[in-house]
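Removed from the display is one protein chain of the complex; every other protein chain stays in position.
Chain lettering (A and B) follows the sequence in which the chains are written, and residue indices restart at 1 in each chain.
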Amino acid sequence: MNTRFDMMLPRRHTILGGVALAAGAAAPAHAQLTIDMTRPSFEPVPIAIVDFKGDKVGADIAGVVRNDLQNSGLFRSISPSAFIQQNIDPNAPPRFQDWRSIGAAGVVVGQVAQAGGNIKVDFRLWDVVAGSQATGLSFTSQPNNWRRLAHIIADAIYKRVTGEEGYFDTRVAYVSETGPLSARVKRIAIMDQDGANNRYITDGRTIALTPRFSPTLQEIVYMAYGENNGQPRVYLQSVDSGRRELLGNFPGMSFAPRFSPDGTKVVMSISADGNSDIYEMDVRGRALRRLTNTPAIDTSPCYSNDGTQIVFNSDRGGSQQLYVMSASGGNERRISFGQGRYATPVWSPRGDHIAFTKISGGTFGIGVMRTDGSGERMLASGFLVEGPTWAPNGRVLMFFRQQPNSGGRAGSVTLHQIDITGRFERQVPTPTDASDPAWSPLIPQ
Amino acid sequence: MRMIKALAAIAATIFMAACSDQQAAAPATTTVTPGSVADFRQNVGDRVFFDTDKSNIREDARTTLGRQAEWLKKYPNYQITIEGHCDERGTREYNLALGERRANAARQYLVAQGVPAARLKTISYGKERPDPVGSDEAAWARNRRAVTALQ
Partner (left out) sequence: MKQLQFRFLIIIALALPSAAAAQRLDPVHVEDRFNQLQQSITVLTGQIEQLQYRNQQLQQQLEKMQADYEFRLEQLEKGGSRAGTAPAARPRTPAAAHGNADQAYHDAFKKLQDGDYAGAENGFKTFLQRFPQHALAGNAQYWLGETFYARRDYNNAMTAFAEGYKAYKSSPKGPDNLLKLGITLANLGRKPDACAIFARFKQDYPRATDLQKRRIEQERQKDGCS
């Protein structure tokens, strides 16, 4: 049994009673502890995260929380060396004046306690401007789960301040790339959203590409070549046990798999006589249904968040464009009409946008549009950027960047995240070159 | 009728002219065992090239594939896998499909030239196996290819 997925804790997270403190003197014109993310520009919220008391893992937890919030671009973590109030009591209000004077809008304090083989972690977020507790939660878990606890705490803070769901307690599956390009080794790996707990899911003997999570995170689907130059086919693999099954058991190539939002179906492309069409497979019964039937390339299908529609790309009109159809096939309509080729559409978990790769005038871009194709906006561009994937809150995207090859040597390939308005692009650290990121839903608690 | 024939002839000439300005894998003469894999690669040419985002067989590729068909018919013991490849200027999944389409176009051409279909398999590598490695137009042109591999 892999303990990493065996979380007993957050089922029982209990909200501490809010400590109702009357707001002190009139709030100074200070940084507010809220962000209106719909505004075109805002200052990151300055926040002080104090090392949690009670156990030495407390400092590690605070470190992970600082890193998560800082990386979101929406927060500025104030360096602990600037803190005035030391030895803060995690159960009592902090000296707000001390925190105001270093410009903090919020202070996070917490403590760790041993609880019969488990650890109990609680934290409070204090609103420095209002002089009151903004939120507070308590969790119990196995000690080796401390990183997840830290991410859950960061999510709670993010939610309290931005009003949006957090995305820190998530994982990312990707393709790890090593070796020379002519004999590149491509393996599927999974890591936490912040790069920790990296591990490999395939052994690298054959090329494996395009991993995607099931909604429970217990399985992934991906495409891999067979042994001895065998056909590329779609596989379903249990993340914990590593047991893998062939889903795409057809004479031709099967590729571009993706789960339906309820996890009961996988949609993929299957090619026959050089022509690729889109099929839906029932995961349990393995019944196959054909959804498109054109002499063109129909691929990169992705379900809408409610599972009723599928967006995909097709070159039926002479160049790669985006189309939407009913999830049961039919009613196909083109939605992209800009200059260039459009590819790899992914439907936002919120249902309001579709992100895509666009190739235009020799450069690649990552963009978003409304689901009817209107309101196109480009977020990032470069020599080669490809394959956007959504964070579960639909506010942040991850994609990969490849630098040009030169002198027979491969350019670097790296993962990047960016927010939906095109701000705060940052490289996501990976142990090797990395491509094809797939962001998981929030880990079920 | 005569005029239409003339028109057709003109059209065909234009068509050939439009398509024949691409490089062909020129056969070279070296001392290799006739009927060996090396013979096939060096004296016949094991690969043909495609235009950007296209999978139609170019005029230069017809010559190469014609030679391949003759050779393959002469040496019927080989099983053949045609690998379809793309340059890196496309997205991964689409390129897998495009590589498959290219491999299939080459396969169809060989079958039409009399190579038994049962000997010919296809596989797509999309943009996963560049040869040569490079990020300029010359490298990309060589990467948009179908390679006839013998087993």
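Throughout what follows, contacts are C-beta pairs under 8 Å (C-beta built on N, C-alpha and C of every residue); 3 or more make two chains touch, one makes a residue touch a chain.
This structure is a prediction, so every number in the text was calculated from the model and none was measured.
Checked against the full complex, the candidates A:G375, A:G408 or A:P429 give a single residue touching the omitted chain, namely A:G375. Considering A:V108, A:I207 or A:A296, the position touching the chain not shown turns out to be A:A296 (whole complex). Considering the whole complex, the residue from A:S319, A:T363 or A:Q403 that touches the absent chain is A:S319.
The chain not shown here touches chain B at positions 1, 4-5, 7-9, 11-12, 14-15, 56, 62, 105, 108-109, 111-113. What chain A contributes to its contact with the hidden chain is residues 295-296, 315-319, 321, 334, 337, 370, 372, 374-375.
Going forward, only the chains that are shown with their structure count from here on.
Chain B contributes residues 53, 55, 81, 88-94, 96-98, 100-105, 107-108, 122-124, 128-135, 139 to its touches with chain A in the complex. Chain A makes touch with chain B in their complex at residues 180-182, 184, 186, 207, 209-210, 223, 229, 231-232, 252-253, 255-256, 269, 271, 273-276, 297, 299-300, 313, 315, 319-320, 341, 343-344, 357, 359, 362, 383-384, 386-387, 402, 404-406, 408-411, 435-436.
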